[in-house]
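Left out: one protein chain. Kept in place: all the others.
First chain written, first letter: the chains are A, B and C, and each begins at residue 1.
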Amino acid sequence: MRYSALQILKQGLTGNKGWTPAWREPEPRTEYDIIIIGGGGHGLATAYYLAKEHGITNVAVLEKGWLGSGNIGRNTTIIRSNYMLPGNEPFYELSMKLWEGLEQDFNYNAMISQRGILNLCHSDPQRDAYARRGNAMLMAGADAVLLDADGVRKLCPDMDFDNARFPIKGGLWQKRGGTVRHDAVAWGYARGADERGVDIIQNCEVTGLQINNGVCTGVDTTRGKISAKKVAVCVAGSSSRVMSMAGMRLPIESHVLQAFVSEGLKPTIPGVVTFGAGHFYISQSDKGGLVFGGDIDGYNTYAQRGNLPTVEDVCEGGMALMPNLGRARLLRMWGGVMDMSMDGTPFIDKTDISGLFFNGGWCYGGFKATPASGWCYAHLLATDQPHETATQLRLDRFKRGRMIDEKGVGAQPNLH
Amino acid sequence: MSQTYRIGRGLVDTNSTIKFAFNDQQYTGHPGDTLSSALLANGIRLVGRSFKYHRPRGIFSAGSEEPNALVELRRGAYQEPNTRATVAELFDGLQARSQNHRGPLGFDFMGVNDLLSPFLSAGFYYKTFMWPKAFWEKLYEPVIRASAGLGSLSGKPDPDSYDKGFLHADVLIVGAGPSGLAAALVAGESGARVILADEDFRPGGRLHAETMLVDDISGEQWVANTLSRLRKMDNVRLMIRTTVYGAFDHGIYGALEKKTDHLASSDGMPRQVLWRIYAKRCIVCAGATERSIAFGNNDRPGIMLAGAVRAYVNRWGVTPGKRVAVFTNNDDGWRTASDLVNQGVEVSAVIDSRDIDAPLSISGASVVMGASVVDTMGRAGIHTIKLSNRQTIKADCLAVSGGWNPNVHLTCHQRGRPEWNESQACFVPGGVLPDGMSVAGAANGALSLSAALSSGIDSASLTLQSLSIKPASVDTPRADDESTRVSAFWHVKESTKRCWIDLQNDVTTKDIVVSHQDGFRAVEHLKRYTTLGMATDQGKTSNVLGLAIMAEHAGKSIQETGTTIFRPPYTPVPMGAFAGRSRGKDFRPTRKTPSHAWAEARGAVFVETGNWLRAQWFPIDGETHWRESVDREVTQTRNSVGICDVSTLGKIDVQGKDAGEFLNRVYANTFATLAVGKVRYGIMLREDGILMDDGTTARLGENHFVMTTTTANAVGVFRHMEFCRQCLWPNLDVQLISATEQWAQFAVAGPNARKLLQKVVDADTPIDNESFPFMACGEISICGGTPGRLFRISFSGELAYEIAVPTRYGNSMMDALIKAGEEFQAVPYGTEALGVMRIEKGHAAGNELNGQTTAANIGLGRMVSKKKDSIGNTLSEREGMNTENDLALVGFMPTNKSVSLSAGAHFVSKGNEANTENDEGWMTSVAYSPSLECSIGLGFIQRGQDRMGDIVIAADPLRGGTTEVEIVSPHFIDPEGERLRG
Amino acid sequence: MANITLQATSPLNKYHQQFGDTTLSEMVDLSIYSIGLAIQPDAALRSINDVLGIAWPETGRYTVNESAKVQLLGLQADQAFLLVGADLSKDARPNLGASAYITDQSDSWAALRLSGSMSRRALERICPVDLHPSVFKQDCVTRTSMEHLAVIILCEADDQYLLLSPTSSAESFLHAVETSIKNIY
Partner (left out) sequence: MIIHHPLLGPRDAAEFVYLGDASLINRPDASADDAAEQFYEYQYLRDNVAGEMRELWYHEQGDRSWLVVTRNTLTHEISKVELARDVARANGRDR
């Protein structure tokens, strides 16, 4: 069913009784060309682009829970392409361009809101680093503006400009950055993929990988054995667990990132703002909730919940930056498990096992990458060649000494 | 109109009257009132608007679960949005306003949404607003956003302060209702350290809302007696107005204590205190929350939870209506009718969905068994209800009870899942509870008073035994075991009108149908698609109802359907409270250098460097621009002598017989061979071969080194060295201690540095070039016997020393140095001049040591000794870090000397477009060099060392500049190093 | 050499303030040395006993030599702080031979004494460590953090605590403790 204002009118006038399911609930077949493990944003996007861009529709997406139950369902919805290093920036800019046409492409309103992202700086060296980054963005075809303190004040007047412990000296602004209704991204991709023939199989957990003589030929699941020519792992947060079934150790640790939402408030935050002297970023949803977060808790975990020191640290940053938020109440806190990689950069790559592909290591930046991740992974699966913007997102880069370390903190995942 | 609905005294102090305003109308109430009891007393029924359809909303509950009666409390910067009127204590002068309407509350222009509701069903916005594409940004989104949210913030900084604290207990009891009080008695009498916390300002829980007796005295009296016993116990801390909002790992509980919210002014004291409670055990006695039933137009003002109606009548002496009807599926609802009748309020009907004998007789009421309410009339407040048997009944208040949901929230905060109890028709705590937690009373499904009391006693006894504390013997208080029979009933299917589930977010049973049709059937999909349970009450009054109806549609059991995940906080917590004192200037501590007072008196401009405040420059009369000051400081230092407080550099005392060997391993270059009395520059790698830090290390004795680190890395380097010492080489004889705070250290730089120092260093230490050459160090005495240290090291490239004295003398030392230098016109210089001089000299600093660069990148590759193992040595040899195209740190000068360079510009070869493919490096640091009289820069560029003299483009599209620059040696000044050895 | 003498200043200008029966005051003239044990500590432990008349403390405890007015604070398994009640000149530093490594820390720490009935109620606002007398007894000392600052806290007596915090941020620490006292009600 095609969605449109007319359809809504028609259905509304007939008691909303004619809507049909956004996706089928198929039984798994015994064989597919490609199996994608993980029905989160990246897995669904991969399936969608395999079908739409490469005409490969004999595809199953296997999801152990409900579709969209991974980090696509528990993030802070930010999109941006404000990266610095050449291995990263063109990839994230590809993602941004895909976001910009996505809703019309998959006929689903994901409420993409390009109201800008502002990274604040509080010292001269920080500004220098932002200048380096801003230029890298412009050179990759993205947009960036370097603001001084006055420029920041015009954009976002309700911050602490007069009594701050770390005064705001300026910021790097990406106007095309913003937020998206995160669940809708999963749903839109799922609906689009399903429409084109992809089987999305929920409540189907992969319990083993069939690997013989270095070739992966399928998976064992809670709903039986399924064969495939190619198996594409796409389970950020659980990557190590799944890849251990193939006997692989990864340059990844699992960590929890907490996020927070306030009670609904009349509009007060213009776009996305990140604090540069503490761990805090914030935006406001279409419904009025302030959506904010900060640093990961810092210890390895697979539990989707965090602890108080991080909550307090985030709110301290919030109050230091925006003391007008003091009487806004935090309504809900939750956590998502991140694949934290050794250099803060993800992987989209083949593995040493023929037919087994890997997509993961997204750290806390997977959401914004969803379209490009799906696009590039589909490209790799369909052509056996990395997409031109993902040539450096390789698993062997540490062995070769070609890290892509935006933050410069080295092989310590909890610092990225 | 004055409190015409006040029918008794309840527990309010009717002898005293207080004034308050709602929507600028003045009313009166009494101490002990909440805003909602006072509004009801004054006959106010319409108090707000719903989120989506802007439907009229009235008070629905009597507790923190309230979804409807949210107000903006107080005025000006104190304005507090979304405040639940049901828990806001009335104080004199209270001002509140209703939320989420355009135009007056009684006629909200946004009410048009209600008429459009057929087109605004669940998920409608995912299906439209996509064409034309440009309209989203220009039209649709701004309109949607303009109607977002409920209350508004003032936009002004929160004028109140907040505090935090840490408490420790053997037993934390959450909730001071009957089971909590009983548990506290046992635990308290047993001598355990007990914290008893309750969100209400009046402990006692439902005992105040009911008319039941305990030990043959009124519930209220029993509560008072119990509290007085507890208050006499030193080991019991009773915390009222305190909500335990979350259960975190290992027995850590978050609690919010409201200190001044019930007062007109906080008077400078913290408004709220956020406690972190470390409890060995926790007994959750959080009670239960009543739920509604979905029937046609069940959202109108005047429709309330039956238990809430009872609470208003019994606790506050207020009746929510003059003619009340009751709709229930359980025996508890009947008590509302009987309590009302006992208070002389007319009960027009009792409608029970169960086809059983009436459990009570209610005088004057028509009793309709096996029936239900299908519709209601009265837009701004009901007046009539329609029953399934077509009967219509007059009522200005409809009390609804769909049964009670135990407050299992805390038991689920560590992802425990509750279990469905069919006979009680509710979820009870299940699965694995957080370690050390038990549950008692209604929260555990013990819904009758007698069961609650005894489960409190029993639970406390078991808890104490698990702590090896002998439980005191406390008699179980006697109470009636009142009937709590219930028969699950969720949805009046005969209703043709919309039946609300989530009152705030306007989720109706139709939305659940659409959600199911659209394929959103998993409980998490339902929530996300319809927004069910995402309102400010987080579904306390709606979730179970919603998922039960979903289960009906899907033909599944409620247990199979399951719940969404319970997350902290139990009730919302202000961000200000989570931040505590850490805001404004108190966001982080301020570290001051030893000469801070001197610099301040001298008029220095300070800059934040991490937590340090450092003098950035020292303006003098007549200087109007920072560059003037900095140029002067640089020039005077290079021409004569300048002094800079460099105490912020990290200093680590490294002692032990293996200290030299230890340093050999943590530094990439060799230190074991350093002679006593000498200093060496060292570079430290991370294990991945990237530069971690650099600095000088002095050998003061055979077994004694003093390492300096950069200011930024002081803590991290120390931690890393402790890791090496304890985990990698546990048997090396080496001890570490930070000495950063111990020494005030000053760089004395410039051609006259030695002459100046000779005036302060005691004569027994000769410091002529021969006795104290470049890279010498020693312990000396200063100004007549003060112990100190002297290092002949130079960051500026000049003849320079660093002189250290114990911190207590630091401020005086700065003064002494400047006075001693008067004859040389010695200047103090700040971090800016320091930065200029290090760029002129080509020293790498933070902008270059950014965690992405190797020793080779900064031209120090040969310092990585291959004669020994050291941290990072092996991995620094990887292929990707040693390519032909590697970046090299070099100097840059504009070909046009009048042009200023910009840090952050990227280098491309002449003729190439500035794009990612052509990117060859970037400018890391720039400065105006007063010595060279032009802008200079340091930067990384591919093969830089081989490209001296090349002209490249420094592209800075960010600031619209493209500059031609020449690649030069990074050592702009004195490349041979003659000055510093002079 | 010019005729210049250096003046010492204390981190908190000899702060002293009364809050009802509770007193907060800076302790000056306190000498502090870290003593790190060599990898083979036997000789050091003997000489500490001989020279200082004091036993090596367990980590988290301190030992006292009343007559010599010295305390030895067990902060780490192989490192303790020697607190001496009077400013020692350089020559009076304890000499423990080669088996222990001593570093002067006297200028590294600002010392505050908090005593009186509100002490614990004040400290519970900033101190995560359980200070209940049954837990943090009169021979207890520990390093922890309060309001983002490192603090060494030592229980001197009932309702009396010694607090050491780094010199450079001493004013921030004082502000934190003062605020904690004022915020009680």
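In the analysis below, a residue touches a chain if its C-beta (ideal position, glycine included) is under 8 Å from a C-beta of that chain, and two chains touch if they have at least 3 such contacts.
Treat the numbers as computed from the prediction; the structure is a model and nothing was measured.
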Exercise. Write out, one label after another, the shown chains that touch the chain missing from the document.
Key: A, B, C
Quiz prompt | Per the touch definition above, residue among B:380, B:732 or B:818 touching the missing chain | solution = B:732
Self-check item: Residue among B:109, B:131 or B:723 that touches the chain left out of view
Solution: B:723
Exercise. With the missing chain put back, which residues of chain A would touch it? List them for me.
Key: 238, 240-241, 244, 249-254, 298-303, 307, 309, 342, 398-399, 411-414
Quiz prompt | Interface residues of chain C (partner: the chain not displayed) | solution = 58-60, 75-77, 79, 128-129, 142-145, 150
Exercise. Just the residue numbers, please: which parts of chain B touch the chain that's not shown?
Key: 248-252, 276, 278, 414, 435, 658, 661, 687-688, 715, 719, 722-723, 726-732, 869, 873-875, 877-878
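The working rule: only the chains that are shown with their structure count from here on.
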Quiz item: Which of line, ring, star, complete and other names the graph you get from chains that touch?
Solution: line
Quiz item: How far is the middle of chain A from the middle of chain B, if each middle is the mean of its Cα atoms, in Å?
Solution: 22
Self-check item: Length of the line joining the C-alpha centres of chain A and chain C, rounded to whole Å
Solution: 49
Quiz item: Of all residues in chain B, which are in touch with two or more distinct other chains?
Solution: 164, 276, 582, 586, 588, 590
Quiz item: What residues on chain B touch chain A, complex-wise?
Solution: 51, 78-82, 118-119, 121, 124-131, 133, 136-137, 141, 144-146, 148-158, 160, 162, 164, 246, 248-249, 252, 254, 274, 276, 413-415, 510, 513-514, 517-520, 522, 524-525, 528-529, 531, 535-536, 538, 565, 567-569, 572-576, 578-580, 582-588, 590, 607-609, 686-690, 692, 846-847, 850-852, 875, 878-882, 902-906, 914-916, 919, 922-925, 955-959
Exercise. Please name which positions on chain C make contact with chain B in the complex.
Key: 1-2, 4-10, 34, 36-40, 78-79, 90, 98, 101, 103-109, 124-130, 132, 135, 147-149, 166-169, 171-173, 175-176, 179-180, 183, 185
Self-check item: Residue ranges of chain B touching chain C (in the complex, touch as defined)
Solution: 163-168, 193, 259, 269-270, 273, 276, 278, 581-582, 586, 588-594, 597, 611-612, 653, 655-658, 703-704, 731-733, 735-743, 758-763, 782-784, 786-787, 805-809, 811-813, 816, 819-820
